[in-house]
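Every protein chain of the complex appears in place save one, which is left out.
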Amino acid sequence: MTERGTLGVAVIGTGKMGADHVRRVHEVTSGARVSAVVDLDADRAKQVAARVDGCTAHTDMASAMAASDVDAVLIASSGPAHESALLLALEHDLPVLCEKPLTPDAASALRVLQAEQALGHRRVQVGFMRRFDAEYVKLKSCLDTGQLGRPLMLHNRHRNAASPPFFTSSMLISDSVAHETDVTRWLLGQEITAVTVLRPTPSANAPDGLQDPQFVVLETEGGALSDVEIFVNCGFGYQVQAEVVCERGTARIGDGHAMVTSMAGRWGGTIAQDFVERFADAYDREVQAWVDATRRGEVTGPSVWDGYAAAAVCEAGVRSLNDGGRVPVELVERPALYG
Amino acid sequence: MTERGTLGVAVIGTGKMGADHVRRVHEVTSGARVSAVVDLDADRAKQVAARVDGCTAHTDMASAMAASDVDAVLIASSGPAHESALLLALEHDLPVLCEKPLTPDAASALRVLQAEQALGHRRVQVGFMRRFDAEYVKLKSCLDTGQLGRPLMLHNRHRNAASPPFFTSSMLISDSVAHETDVTRWLLGQEITAVTVLRPTPSANAPDGLQDPQFVVLETEGGALSDVEIFVNCGFGYQVQAEVVCERGTARIGDGHAMVTSMAGRWGGTIAQDFVERFADAYDREVQAWVDATRRGEVTGPSVWDGYAAAAVCEAGVRSLNDGGRVPVELVERPALYG
Amino acid sequence: MTERGTLGVAVIGTGKMGADHVRRVHEVTSGARVSAVVDLDADRAKQVAARVDGCTAHTDMASAMAASDVDAVLIASSGPAHESALLLALEHDLPVLCEKPLTPDAASALRVLQAEQALGHRRVQVGFMRRFDAEYVKLKSCLDTGQLGRPLMLHNRHRNAASPPFFTSSMLISDSVAHETDVTRWLLGQEITAVTVLRPTPSANAPDGLQDPQFVVLETEGGALSDVEIFVNCGFGYQVQAEVVCERGTARIGDGHAMVTSMAGRWGGTIAQDFVERFADAYDREVQAWVDATRRGEVTGPSVWDGYAAAAVCEAGVRSLNDGGRVPVELVERPALYG
Partner (left out) sequence: MTERGTLGVAVIGTGKMGADHVRRVHEVTSGARVSAVVDLDADRAKQVAARVDGCTAHTDMASAMAASDVDAVLIASSGPAHESALLLALEHDLPVLCEKPLTPDAASALRVLQAEQALGHRRVQVGFMRRFDAEYVKLKSCLDTGQLGRPLMLHNRHRNAASPPFFTSSMLISDSVAHETDVTRWLLGQEITAVTVLRPTPSANAPDGLQDPQFVVLETEGGALSDVEIFVNCGFGYQVQAEVVCERGTARIGDGHAMVTSMAGRWGGTIAQDFVERFADAYDREVQAWVDATRRGEVTGPSVWDGYAAAAVCEAGVRSLNDGGRVPVELVERPALYG
């Protein structure tokens, strides 16, 4: 690793997802840097590399993985290109974050599994990002406390405003419901043992020939049922909802609320217990915004004038509290610096 | 700045807030590092510094601000200590993020204002972190679109489960309502011209002699009213709510929902339009979790087995879609590596 | 009273509210009938009376109250006409339901009070209908259980889409906030001891010269505060909201939800415990719809065909439950009678 243990990452693929991951590692992630990018399209690779100081561009995965400042690999190329990238990274014994799907079919996924087993230790994390979503994390935590009892059913809704032109009926399963297969396995901690796909009459707004929506029933080894409405031309937006039905209550996410449980005669959610919990993200964003502006040589955010005005208002407030009645706030004239 | 422009930060104060900011800059923030910590308590400073490679401990602000790897200052000491730290940082012409309050009273705030004016350019950001909270940011954006018309009133609720033992009646204003004074000024873009504090009968759960709750009415130069319920011994949790009432509708945050507007005969909120918007945070957390685990030499998150199982379920799903009926899912035996 | 104790009601005033009350007593209320209507406008009185079998029309309250089939009086004339109607009804010792306001000012209300006292027993119910609203009733019940502790503050919102042309700034208080004065007294069980009305800058959508919105603070003898936002040209609809803040939690109504409480770390509402509670209103409406249709000589609602189809589907369902798999539903051809 580089100085102070910063992780050098090679990003494979610089399309939409890849470029976004380059931006993320570069601007958002703490403790990592983009050391190399790889794309068969040399121009695109160069353009993306140029945005990051010290990042090299490659058309060949092998040269990137061999570079001395590459400690880990983030695979964001198209699904069919994953297998060879994964096998090569395992050959180099490099840590990998691989966008979903691992590979497009079970046979190729099995080959990757065998390669990692041959290596003898885990190296690969698959990009099922819902496991990191705040709402899903809360749902999982709630289940893990056991307060709702054993899960019996899971109802999933997965809706996209519109599907891209290349989308096929099979891709509603392999590209979209793929997320719910992982969510089901992860939330319930059980393997899926059978699948049934039902075909309601397609929406008139779906492209000709596309079976959209579909209704999928997943059965698990523990006897739970997980049903999935997948509807990729719903028209009104992107909506992902999940409700777990347990022996003593249900928990639901995705309604434009925080998680809502139904339990012991009441529905509702939790209230934060302190400002650290409520405003944790705000503090993170505040400090990041300050660092970003400072590195750009700028000063943004609330100013000394804002701090002064707050102090003056609070002083007036304390006087009103102590003496009663309405107290005017006196401010000096606002300096041009804070115009 | 250090290599690759990483910002070296000196954190003044290593109490609860200071230590949390050290953790934040060290583990969460991209592009910054903690170069120095300062505390009158030398042991505490050393303990906190020891958590960060290359971080030095100081009991003297001046030595920290003079250090060559300090590019910026984060002030998290107690309010009365802010003025001297701010003046010294301005003397060194260093960028500052200063926890709220800027200073405890208007006179000292004015001295800081004059020092920054004398310097001739802005250097200080005040820590009103609500301006960085996702819900408040949405509320501000909504107002700024003008779709609701001009703001007429702002209703604020600010509730804590219980107040700390040292809390006085005045601190409900100067420590708590301080946030609403900034929120009012920021959301409405207007200075506050008068304050009235009303005193309902205190709660039996408030400490003896504490005037809790209080009801505060702020008037602005534009003729808007902003009322604040401050209740620091509400018992049930930490709850911050705000509703702006405008000429054509209202917008409200803090109900355990996303922002809800009432407008044109409907109440409700927006639906995300794509997965990037919906899962942006999840991607950020996923990559950070991968980087963190990798730097610790661990592999966590979804495994190759999870990727393989998803592929196998999706294959069965596509077969059910095409052929109809229930299709069993066949998996190889789970290797011990993924046990 | 008439046969079987049906209450004969004289309705005073046949304007919008009066005519609606005539319809209500005639078609909705059990155990009462409209025996007489009174209006200075003889034609209007006759028209309204003509809708009810056996109802007589009067221009003179005295003749109506003297009629042998009049057991009670419902006053729905304009506010200034209430006093004389109330005094006359008390003279006849007749039970009265009087639309709000009792009378337009305190002096005349006091005269009515004295007349009822002179009579020696209560005869008059005032039409503060919010006390009969399901949400307010739940809020009151919740307070009365004591689970939230003593009420400290009450926040009220009262919004109308637009005010009628004759509305004055004073009427926002005497016509609109009148409801919140009663709600405050009823919910808190305390008299109001002082009022402060604040005047934010009026909305551009309010008629010229109308002080709209207003913000009203009511103080009670127990030291509670009740604030009221009254905004009669809010543009988007009619919205009535109330939140009681108590020593151990809050309860809120009017958000397009059922009542929501915040208490002990959770926000949310109650879940019905059985179908009688959940569908009580549905049963009432079902039977009323059946009676109404039958009296008109009609048959509406779910038919025998609907009952037959349900039976056939359930039979197929039970077969699927017992034997597994998909079971087709067989129906006879739908007879023309149920077309």
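All chains are identified by letter, namely A, B and C, in their written order; residue positions are counted from 1 within each chain.
To be clear about the criterion, contacts are C-beta pairs under 8 Å (C-beta built on N, C-alpha and C of every residue); 3 or more make two chains touch, one makes a residue touch a chain.
Computed from a prediction, not measured in an experiment: that's the story for all the values here.
Chemist: If the hidden chain were put back, which residues of chain B would touch it?
Modeler: 260, 262, 265-271, 273
Chemist: Across the whole complex, list the residues on chain A that are touched by the chain not included here.
Modeler: 149-150, 152-153, 155, 198, 200-201, 203-205, 213, 215, 217, 222-225, 227, 229, 231, 234-237, 239, 245, 247-250, 255-256, 262-267
Just so it is clear, only the chains that are shown with their structure count from here on.
Chemist: Fitting on CA atoms only, what is the rotation between the copies chain B and chain C? Please report it in degrees, nearest 5.
Modeler: Rounded to the nearest 5 degrees, it is 180.
Chemist: Measure off the straight-line distance from the CA centroid of chain A to the CA centroid of chain B, and report it in whole Å.
Modeler: That pair's centroid distance is 20 Å.
Chemist: Just the number, please: Cα centre separation of chain A and chain C in whole Å.
Modeler: 49
Chemist: Quick check: what residues of chain C touch more than one other chain, meaning two or more?
Modeler: 262, 265-267
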